[in-house]
Every structure is written in C-alpha cells, then in structure tokens.
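Sharing a structure here in structure tokens format.
With one protein chain held back, the other chains of the complex are shown just where they sit.
What follows is chain A.
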Amino acid sequence: MAGQSDPHLSLFSADELEFIAEDEMVEIVPNLKMDALNLISGDFGPFVPQITTQVPLWLAVALKKRGKCSIRPPEWISVDKLTQVLEAERESQEMSEKLPFHYVEISRLLFDHARDDIPDVYMVRSLIEDIRDVRFHKVETDLEAFNGRTIAVKIKNLSAMEVNIVRPFIRRALQAFCKHDSPELIPDPERVSDRRPQVANNAPRRQLRR
C-alpha cells in the first residue's frame, strides 16, 4: 500500500496518483465463476466465464495477476486512436480532450500487468510516450507566457500526472509574482525619507518571512 507523501515535495506521490487511478473502471472478461462482490467501494460481478463485466482497475489487475481474467483495454488504447491523438496534439497548442484524466497511470498499470491483452503493445507504448512528450512541451511553452499580471491559470484537459508535475513550479512562480507585485512591499519613497527609527512594527518582517 502506498505511503503518505511528503506534502512539501509534491502534493500527491506517484503511488497516490496510481491509487486514485485504480478506481477507474475497465471491462474484463473473466475465466472463472465467482459470486458478486459486495465491496465497500461498490458491488461488482457476478463473474461468469466469457461474460464481460465492469470492475475498477485495481480489481481487474488483482484478477489478472492470478490469471483469472483478461482485461479489455479502453477504447483509446489502440494504435489508431493514439495516432489520431498524437497528430491532434502536434497540430494544436491546445491539449487534446480525447485522453482520460488518468491516462498516464492507466496505461502504465496496463503495460505492467496486462501486456498480453493490448494489441501492438510496443507501438501503443511508444505512441503514449510520444504523446506525453508533446504534451509536456506544450505545457512548458504555456508556462513561458506567465507574467506578473497572471493571477489565475486555466488549463484545459491537463492530466493528473501533468498537474502534479507542474504544480510546484506554477505555485511558486505565481506566488513570487504575487509577492513582488504586492504594494505593501514596494517601498514608498516618502515613507522611507521620514522613517522613524526601529518602531515595533513587525508587519514588513512578517511579509518577508512568508
């Protein structure tokens, strides 16, 4: 089970992101007979050989590991679809909306545990890596457009992992802009000239320490 992340480094650890993504639903084709599971996270099954059913990814992976099912890769995990996505990503500065929020984690889990269920797995994998690179490059160029007037940033279709990676940078950058922009910190020339000596005024110091 994933450990607690250090909140100072990044908000969610890779394990925690995977944990969140494991609740996404996938289709499986079981090869065993088992009664329905009434879990805390919901009711799944019953499981009948060759009858497709929907389960969360963690359950699918657990069954797959024991050789009890095959996983139907989601529709977007195919050479055709991913090639289209890659083209769309290359053509436009906008992020494609065709990928799920957790596409990195889902594809990683499937590559790790269900390679044999994905047709053309090598091609699919390299497509996803290319898409990741293109998207990252776009995020990076977007970030260059920041300036001191930026007080909110809107990003469409950014994925969970991408958010997590750029978050510390964006947060610090926006905060720095905010801080240097703040009128309280810009020394007022008039006030400086008749500055009284060392009054017990902690306000500026508090500002700086933050």
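Annotations for the structure displayed:
Going forward, contacts are C-beta pairs under 8 Å (C-beta built on N, C-alpha and C of every residue); 3 or more make two chains touch, one makes a residue touch a chain; residues count from 1.
Here is the rule we go by: contacts and distances are computed from a predicted model.
The chain that is not shown carries the UniProt protein name "DNA replication complex GINS protein SLD5", picked from "ARF like GTPase 13B", "Centromere protein S", "DNA replication complex GINS protein SLD5" or "SUMO-activating enzyme subunit". When the missing chain is restored to the complex, the residue among A:Ser41, A:Ser92 or A:Thr141 that touches it is A:Ser41.
Contacts to the hidden chain, counted on chain A, fall at residues 1-2, 4, 7, 11-12, 19-20, 22-23, 25, 32, 34-35, 37, 39-42, 54, 58-59, 62-63, 66, 68, 149, 151-156, 158, 160, 163, 167, 170-171, 174-175, 178, 182-183, 200-202, 205-206, 210.
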